[in-house]
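Notes for the one structure printed next.
The other protein chains are all here in position, but one chain of the complex has been omitted.
Labels run A and B following the written order; every chain starts at residue 1.
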Amino acid sequence: MRAAGGDIAAFESLYRRHVASVHRLACWMLAGAETEDIIQDVFVRAWTKLKLFNGRAAFGTWLHKLAVNVILRHRERQEAKSSRLGVLSESPPQGARLSSPGLRMDLEAAIATLPPRARDVFVLHDIEGWKHVEIAEALGISPSTSRAQLHRARMLLRRFLS
Amino acid sequence: MRDPWTDRLSDYMDGEMPSEEEAECRAHLENCARCTRLLAELEAVKKWAASPPDLPLPGGDAWAEIRERIGRLHPQSVSTPSYRPSARLLRTAAILVLAAGTLLLWRILTPPGPQNAVPMAGQSSDLLSNTADQWREEFEARAALLDPASRQDIRRSLRMLEEFEGEIVGSLEEDPENRLLREFLRRNRRMQIQVLRFGTEQTMKPS
Partner (left out) sequence: MYLSFTLAFAFLIGGLAPQESPRTERLIEAGEVQRIEINPLNKGSLRISGWDQPQVQVKAYHSPRISFEIQANHRLIKVEERRPSRSALEDVRLEIQVPMGLRLQVIGNMPEVSIEGLEGAVDVNTNQGNIALSNVSGSIRLTSSGGRLELSDVGGILRLRTSHEGISVKGLTGDLEAETVSGDILLQGIASKRIHATSHQGGIVLEGALAEDGVYDLASDNGGLELRLSEPLSASFTVGTVQGDFYCEFNLQGVQPRKGERFTFSVGDGAAQVDLLTFRGAIRIGRR
């Protein structure tokens, strides 16, 4: 891969190809909060880690795993900040977040109201197509917890489809 | 009493259940209308998630900032003399394009009629002119990346539109209050933006 050899033009091409899917992932996981800085962080991190990409998985798969890490670290920082301000991390998002341009209407807005862990698992499993073992590894939970959180998310969301 | 199978329905649906348990669950579903209905609802959620609606992309292009940050980390990586649009230009273009997009959306969604078919006091035409200039700069900076036939098509389209723009501007000098001419000017500039934007986007495609 030319980008791993320091070719910035090749890396721009990778960016163009994958930015939309990374944006979508960030939008779902962060419930429509601002994603612009996250996207920058993901691609800057990807650039610094490119040499570790061994080509066994597709580049998009590798990039999304890296993106999930960046998103989770970002949210941890946000939650730490919120808890210092006395805001519960499991509280539903504020109205401003629900009306963010990334998410629209009914079920999309309902995803934003899910508890963060259930939302992560739902997004990664049902929207992104990850397996429970992959989710467990990325989120630092067991596969059975991942399955339980997925069920919890679906049970909460089903009401918005009826 | 809570049905013990309720919490296992996702596992059943995803094929995550051991086979003997799956058979038990299937037998339970044949006799439990509530679980059957619940399973259908969970399947609907899963089906929706497998094909969620497309989310709109962010208005700006983050590449310029990413490149700058990479440059600060590894200056040698970005020292090649390739084209690099400035962050300011991209931000300005994004804002102006958003404005143009809003105008376009307004034009499409608003029913036509004499009261709303005319642009307001020419201000939108000027805004569109600035936006077109920004996109022209972007396109020309990247045009070499486009295949010759498409580059020629786009430049020919732009020439036609610019010639017509000159004609309308000339007519407006003689009749500055003519609303119809202003409408043509606004449409012309909007079309120039569309062509330039399309041409610029084509240079970013993989090949």
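Following the convention adopted for this analysis, contacts are C-beta pairs under 8 Å (C-beta built on N, C-alpha and C of every residue); 3 or more make two chains touch, one makes a residue touch a chain.
On a predicted model such as this, the values are computed, not experimentally measured, just so you know.
The missing chain, though absent from the view, touches A, B when the full complex is examined. Interface note for the absent chain: among A:Gln40, A:Thr61 or A:Thr145, the touching residue is A:Thr61.
Counting the whole complex, the residues of chain A in touch with the unshown chain are 17, 57-58, 60-61, 129-131, 134. Interface residues of chain B with the unshown chain, by the touch rule above, are 50-51, 107-108, 111-114, 117, 146-147, 149-150, 153-154, 156-157, 160-161, 164, 168, 171, 178-181, 183-184, 187-188, 191, 194-195, 198-199, 202, 205-207.
One rule holds in what follows: only the chains that are shown with their structure count from here on.
Our note on geometry: chain A versus chain B, Cα centroid distance of 21 Å, whole angstroms. Note for the complex: chain B touches chain A at residues 7, 9-11, 14, 16, 38, 41-42, 44-46, 48-50, 52-58, 60, 62-63, 65-67, 69-70, 73-74, 76-78, 80, 82, 204-206. By the touch criterion given at the top, residues 6, 8-9, 11-13, 15-17, 19-20, 23-24, 27-28, 35-36, 39-40, 43-44, 47-48, 101-104, 107-108, 122, 126-127, 132, 147-148, 150-151, 154-155, 157-158, 161-162 of chain A touch chain B in their complex.
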